[in-house]
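Removed: one protein chain of the complex. Kept in place: all other protein chains.
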Amino acid sequence: MSVPRYWRKQQNRYNLKGNYCETCGRYFFPPRVLCPDCRRDGKIVDYEFSGNGTVRTFSIIRTASDDYDLQTPYAIAIIELEEGTCMTAQVICEPDEISIGMPVKRVFRKIFSEGDSGVIVYGTKFVPA
Amino acid sequence: MREVAVVGVGLTKFGERWDTSFRNLFVEAGAKAVEDAGMSGDQIDEMFVGNMSGGRFVLQEHIGALIADHAGLTKNHIPATRVEAACASGGLAFRQAYTTVASGMQDIVIAGGVEKMTDVGGSETTDALAGAADREWEGLAGATFPGLYAMIATDYMNRYGLTREQLAMVSVKNHRNGVHNPIAQYRKEITVEDVMRSTLVADPLRLLDCSPVTDGAAAVILCPMEMARKFTDTPVKVLASSQASDTISLHDRRDFSTLDASVAAGRRAFKQASLTPKDIDLVEVHDCFTIAELCAIEDLGFCVKGEAGKLTEDGQTAIGGSIPVNTSGGLKSCGHPVGATGIKQVCEIVSQLRGEAVGRQVDAEIGMTHNVGGTGATVVCNILGV
Partner (left out) sequence: MVGIITYGAYIPRYRIKTEEIARVWGANGAEIAAGLGVKEKSVPDLDEDTITMSVEAARYALARRDIPRDAIGAIYVGSESHPYAVKPSSATVGEAIGATPVMTAADFEFACKAGTAGIQTCMGMVMSGMIEYGCAIGADTAQGAPGDALEYTASAGGAALFIGNEKPIAEINRTCSFTTDTPDFWRREGQTYPSHGGRFSGDPAYFKHVQGAAHLMLEQMGTVPSDYDYAIFHQPNAKFPRKVSKMLGFTAEQIGPGLAVPRLGNTYSGAVPVGISATLDVAKPGDRIFVTSYGSGAGSDAFDITVTDTIESDVFNRSAAPTVEELLANGKYLDYALYAKHKGKIVMQ
């Protein structure tokens, strides 16, 4: 992927900047430009998520593509943020440590790097809270 | 809307086809379908090709023209279109062909699907398949495609008490069916123990829970029902063809263990055909992973949520059971050349309804297909009958 593609999502990945619809009160992370419920009647406002949440479901990835392979085995989970929306992220813990309902909090980590000479993509992962 | 029939089917052998190229795979399947329909390629009015990722797997785009060219269809300059909805690309091609004929726009339309997956290494395959889900917010976070279905399995097992063994039984049953399918990638029985001992890919899913990487192509020929008997004595009628979509990301779903697009596509198909799940004699569902077959059986209404594991354990989804599922061997045993799978499912139902499914024949008049793109962002269902 190209540098601009990572760059334009930096604030979302670094700081969990998402948004919510003022019309219906629904939160979005990743952010949406259009509320799927209110559509043109929706009013989308920026929102920075607290980074606290719980594990809704998870898996331990044992086989990954090259960019992620060195990190295996790693836990991937759907995290329900305390504001009520769900996102997919890695949880940094031992494979037998993760469970459904486990409280987690955000941390700043390397997501992956494009080989030894490409860009390093940073972002949000989670750790047991 | 006109009534539409399938008058010809063609399949290549599925598997690691080291000696055959992307284009030749399709030509082989297409030629078989034309031959099966007893027609000439000159009679074809239009073509739709389902292909997920020629761009990643063989660095080829512009698939419609490429296939038309090598199938000898550019002579008449027919419209040839590639359609894509990840693993539901084949199903989508079928539905495009169906609506084209039903609308009266064209008479004879070929719908095909092709994928050549073994020309790239394992890592690149994993990476390309991750594009079936949300690349930006699932893939980049480190979620592999098996990982996403594994999260469905974790949620499902936690909520419905599905056992690991019941999950394995899906694979065992599909391999038992695949033994009798001459085009299947793996014509070999496996045991629950084999599944349980296989390598973990993404907990709780193991290697033998996952459909393989496959090269293959499939094609079917559709025409108006009123023309069908010119080509075949055994036309198979398309009773319904439906499609539904849902959020691209699993994390945005209302319920991780229910594919709402499957529910919607299933209901639409039953409504169009004026049928209920009880009327279906057999179904080909999208078992890209064992958990996916269980979700599909429930989402289409063959049993209530949480019961598909028991249904499988009781043998009700096997040949001879109350609702035989994946007599072809499914994606697991027959193989999963992603773009071709949706068409292969139709081919299997046609074979069954014609009584040609030697060794795995079910007494059937009505069959259904269920083809999923991604983790359920696109679902195509078709109901066929004789």
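For this structure, a couple of remarks:
Think of it as A and B in the order they're written, each chain with its own count starting at 1.
Assume a residue touches a chain if its C-beta (ideal position, glycine included) is under 8 Å from a C-beta of that chain, and two chains touch if they have at least 3 such contacts.
A quick note: this is a predicted structure, and the numbers were derived from the prediction, not measured.
Here the chain not displayed is in touch, across the complete complex, with A. In the complete complex, the hidden chain is touched by one of A:Arg5, A:Arg39 or A:Lys110, namely A:Lys110. Residues of chain A in contact with the chain left out of this view: 10-11, 14-15, 70-71, 92, 107-111, 120, 122, 125.
The definition used in the following text is that only the chains that are shown with their structure count from here on.
The centroid of the Cα atoms in chain A and the matching centroid in chain B are 31 Å apart. Interface residues of chain B, counted against chain A in their complex, comprise 123-124, 126-127, 130, 134, 136-138, 140-144, 146-147, 150-155, 158, 199-205, 249-252, 256. Of all residues in chain A, only 9, 30, 56-69, 71, 74, 76-78, 86-90, 95, 100, 111-112, 121, 123 touch chain B in the complex they form.
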